[in-house]
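Note that this complex is displayed minus one protein chain, with the remaining chains in position.
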Amino acid sequence: MSQAVSEDSPAPAPRSIGPWRAGLGQLLRNPVAVTSFVVLLLIVVVCLAAPIYAGDIAHTNAFQSSVTATTLIDGHRIAVLQQNKSGLGLGVVPIGPTWNFGGYFLGADSQGRDVFARLLYGGRTTLLIGFVSAVACCVLGAIVGLIAGYFGGVVDWILSRLLDLIWAFPVYLLAISLSVVLLTNGLRIGPIDIEPDNLLLPIMIITLIYVPYVARPLRGQVLSLKGREFIKASIGLGAGDWRILRREVLRNILPTVIVFIPLMTALNMLTESALSFLSIGVQPPNASWGTIINDGLDLLYTRPAVALAPGIMLVITAVAFNLLGDSVRDALDPKAKLRGSI
Amino acid sequence: MRKAKKFLLPIVAAISLVALAACTSSGSTPSGGSTSNAGAAHAGGTLHLVAASAGGTLDPQVNYTLQYWQLYQGAYDGLVTYARVGGSHSEDIVPDLATALPKVSSDGKTYTFTLRKGIKFSSGKTVTTADVVASFQRLFKVSSPNAGSWYNVIVGADACLKTPGSCTLDGGVVADAGTNQITFNLTQPDPEFEAQLAMPFASIIPAGTAAKDLGTSPIPTTGPYYFASYAPTKALVMKRNTYFKSWSADAAPVGYPDEIDETFGLTAEAEVTAVENGQADWMYDTPPSDRLVEISNKYSSQAHVNPLTAMWYLALNTNIAPFNNQDARQAINWAVDRSSIVKLYGGTSLAQPACTILPPNFPGHVNTCAYTKGGGSTWKAPDLTKAKALVAASGTAGQSIGVVVQNDSVNEGIGLYMVSLLNQLGYKATLKPLSDNIQYNYIQNTGNHVQLSLTQWYQDYPAASDFLQVLLSCASFHKGSDSSINIAGYCNKDLDAQMTAADTQGVTDQKAANTAWGSIDKAYMAESPLVPLFTPKLVDFTSSKVKNYQFSAQYYMLVDQVWLK
Partner (left out) sequence: MILFIGKRLGSAILVMFAISVMVFLIFFATPGVDPAARIAGRGASPEVLAQVQKTFGFDQPLPVRYGLMMDHLFIKQDLTSYVNVGEKVVPQIVQATPVTLSLVLGAAVIWIVLGLGGGLLATRFRGTFVDPLIMIVGIAAVSMPAYWVGEVVNLITQDKLHSTVFSWVPSLGYAPISDPVQWAAHLVFPWLTLALLYGGIYARVLRAELVTAMSEDYVRTGRAKGLSERRILWRHALRGSLSPVVSLFGLDFGSLVGGSALLTEVVFGLPGIGKLTWDSLQNLDLPVIMACVLYSAFFVVAANAVVDLLYAVIDPRVRHA
C-alpha cells in the first residue's frame, strides 16, 4: 500500500494542471502502482496474443466444439474426450493438463476445446467487458451526478428516485431479469438490433446496475461544490450553466471519476464472472473467465484445473486493478469513495 | 404370469401385512426371498429419496411428471394398471381396482369393468362405483393435461371440455351400484383407451374431492402408502396406509419400507455425495457427468443402468427457412455425428445412437437407418459430403439459424456441437440457451420463429402412436399456441391418414398395425422433420443399504419394492 496519506482539506479544492502532473509523478514513484500496471500490461498482452497461441502454436479453435479431436502425448495419438472403460463404463472424461504448449496445456473442457486457448480469449472478453462497462458507468454516473447535483429541484428528485430504484432492486435480480428478457430475443430499439450473443448486452446490464455506485457520491460532491465560493462567483459573473458545469464543476470532479475507473473495472469483472456463473452473462460459444469457471464447475471433481485457472487469473487481475485504483486514489483524490465504500 | 392373488386378511395389522408382502412379492420377483419369512425380514425402515426440486402439484389427475408418477405407483390405483413388477412383464396391463381386464364390445366402443369389493381409501371410506364416475368427471373439471387429447373419446367428453363445471359424462361413464359394474361408452374405437385408463390421470379418488387442482394438499389413496405431508420447498412424506390390504401381487404389491421421504433442494452434485455417504438412498436426478466415472468405478454395485423407451431429438421447423426445404432437413440428418452426441451425453454405456423415431424394443420399431454412411440397418457414421451437397442443392447456405436448447450443461453441450456443425455446413448458427422451464413451451410456439431446437420425448405408454401421432400428426400442431407438441410444425395429410388407419387396425390386429407403424416411421424419416439423436439409458444410483432393486419399463425403479433390511 502506498504511504501517501490525505493531508488535504476534506473537500477538493479548485485544481489547475499542477495536481495532475504531481499525481502522475507520485504514481510513477509508487512501486505498488508501477508493479500492478506492469502486471496488467502483461496480462493484456498475453490475452491479445490469444489468436497467435491458438492458431500458430496449438493449432486449435477455441470456439469450435471438438468432440472427436485427438492430441499427441509422448508420441501417442490420444482422444481428447476419453470414454471411461472401467467399472460400468459410464462417463466421458476430457484429458487433463499436458503442460505442453503444443496443445491442451491446461487440458480440455467437456467440448474437447483447449482450455488454455479459451483462457486467453476469455481474458480478452473479461477485460473488455470490465473496462468498457467501467468507463461507461463512470461517464453515465458523472453525467447523472452532475445534472442531479447542479440543477437540483425536480430534476434532482427524479434522477435520485431513479437511482434509488436501481439501487434497491437487488443487483443480481435486476441483472437476471434483464438477461432473461434480453438474452432470449436480443434488444430491438428502432433500427438498433443487438443479437443475444452480443457482448454489448452484458456490458449494458453491468453498466446499468452500477451507475448509482458512481452517480451518488458524485452528486454529493457537486452539491457541496455548488456551495463553494468560486462557483458562486462564476454564477454571480453571469456565466452560463453549461460553461460552469464544464469549466468549473467537471474539472473538479474529474479526478474522482478517474479514480473510480480502475476500481469499477475490478468490480465489473467480478460481476461479469458472477453473471456468467449464473449463466446469464457472456453467451456460448464465446468465452470469458466467468463462463470458463462455469464450464469448469461441471468438471470440478475430475478436472479441477478448468475452474481453478480462470479463477486465479481473475483474482490476480482484480487485485492488480484494485491496487492500481488505490494508488491513483492516493495520488489524485484521497477522499474519493464509491458507493459501498470500496 | 398374470395372477391376481387374493389374500383376504381378517385383521388389519401391520405385522401381518408385512408377512403378506413377502408371499405376494415372491411370485413376481425371482430375486426375492423364496419363503414368506424372508420377505418379512425385509420390511421396515425409512427410504430417503432426494431430488433437486419438487415435481409440482401432487394431484394425480393433474401432475404430469415422471417424478411423481413413480411415487403414485405405491399410492394410487386405477381400474387397470401397468404391472408393478420388474422386467419385461412391467409393460403388461393388469386389472387393479377392477376384478379383471375389461370386456370390450365387438365394435370396440364399450368397455365394461367390475369393481373389486371391500377396498378402502386411506381415509377409511370404501371405494364405490360412484367414486369411479366422480373421478372421471373431475378429470375434466380440473383440466387434466390430457383431458382433451386422451379422454375425449368418452361419450359426453365434448360437453365436459366446453363447460367443465357442469361435467357429468352422462352416458359416457355408467355405474351400476347393484352389480358393481362400470361401463365406458366411447364415441369411436380407441386401441389405446385401456393404456390411457392405466395412467395416473385415471386414478380413482374419493367422490367429493374438490373439483380444482388440489396442489399441495394430498388426496386419499388406495395403495399401500398415503401422502402424509407435502411441502415443495422441503419434502414429500409417504406413510403406510393402514386400510390397505393387497388384492393383487401384480397391481397392488405390499411395499417394504415403512416410510418413504423425498427431500428437495440439493443439487445433483450434492445428491451424489449424499447417496455415497448413505445419507440418502436414491437420487431422482441424473448424476452429473463429472461424477459418472466415480460412480462407475467405485460404486458399481450401487449403480443400475437401464435402457429407456425415449428419444432425444432435434425438431426442424418445417414452416420457415431454411428447414421448409426438404434437402436442408435431410442434410442435418446426414451430418449429425450421433457418436459425438453420445459422448457429450456421457458415453456409449449411457446412450445408443438413434435412427428411427420409435425407440428400440418399442412396438412398431424396425431396425433401419436411412441416414448413415455406407448404409445398413444401424447408424455407423455421418456423411458430411452428402450433407454439404444437399445444402448446396437446397440453396440455403449462408442463412442464419438459431439453435434453441435448455440451459443445463448436457443440453447446452449438444447445442454447442450443433452450432459448430451448422457453421461447418455453411450456415450462420447461434446458440440460444433458455431456462429448462420455458424452453419446452417456447419452442412449440410458432410466434417465436424457432428454427431448430433440441428436446426429448419419453413414452407415456408403450404404443407407437404415443410417439408418431403425438409428435407429428396435423392435430398436434396449433399455430401461435404454447401448447403445440408437433414442434416441427409438420403436417402431412397422407401420412396422417395412414396413422389413423394403423390406429383403427390396432383395435383388431395389433401385430399388423405395428408393422404399419414401422413403415410410417420410415416415411416420416424420409421427410426428415425430426432428427433422432440417441436413445438414452437411465442410471439409478442407490445407497449401499438398498437391496431388491427392480426396474419397470413403465415407471422405472419400483420405489416401494426396495428392501432396506
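We just call them A and B in the order they show up, numbering each chain from 1.
Here, a residue touches a chain if its C-beta (ideal position, glycine included) is under 8 Å from a C-beta of that chain, and two chains touch if they have at least 3 such contacts.
Because the structure is a prediction, the values reported are computed rather than measured.
Q: In the whole complex, not just what's shown, which of B:A274, B:V546 or B:V559 touches the removed chain?
A: Selected residue, touching the omitted chain: B:A274.
Q: Looking beyond the chains shown, say which of B:I438, B:C491 or B:L538 touches the absent one.
A: Within the whole complex, the residue contacting the unshown chain is B:I438.
Q: Which one touches the absent chain: A:L159, A:V249, A:L270 or A:L332?
A: Result: among the candidates, A:L270 touches the missing chain.
Q: What residue numbers in subunit B mark contact with the hidden partner chain?
A: On the subunit B side, contact with the omitted chain comes from 53-54, 56-59, 62, 64, 143-149, 152, 161-162, 164, 212-217, 231-234, 265-267, 270, 273-274, 277, 279, 434-442, 444-445, 447-448, 470, 476, 478, 481-483, 485.
Q: Which subunit A residues touch the hidden chain?
A: Touch with the absent chain occurs at residues 1, 3, 5-7, 161, 164-165, 167-173, 176-178, 180-181, 184-185, 223, 266, 270, 273-274, 277-278, 290, 293, 297, 300-301, 304, 307-308, 311, 314-315, 318-319, 321-323, 326, 340-342.
The rule is short, and it goes like this: only the chains that are shown with their structure count from here on.
Q: If you average the Cα atoms of subunit A and of subunit B to get two centres, how far apart are those centres in Å?
A: Centre separation, subunit A to subunit B: 47 Å.
Q: Note which residues of subunit B are touching subunit A in the complex, please.
A: 288-298, 300, 303, 305, 337, 339-340, 343-344, 346-350, 407, 409, 412-413, 415-417, 419-420, 423, 430-435, 442, 539
Q: Residue numbers of subunit A touching subunit B in their complex, please.
A: 64-65, 67-68, 81, 83-84, 86-93, 110-111, 180, 183-184, 195-197, 279, 283-285, 295, 298-302
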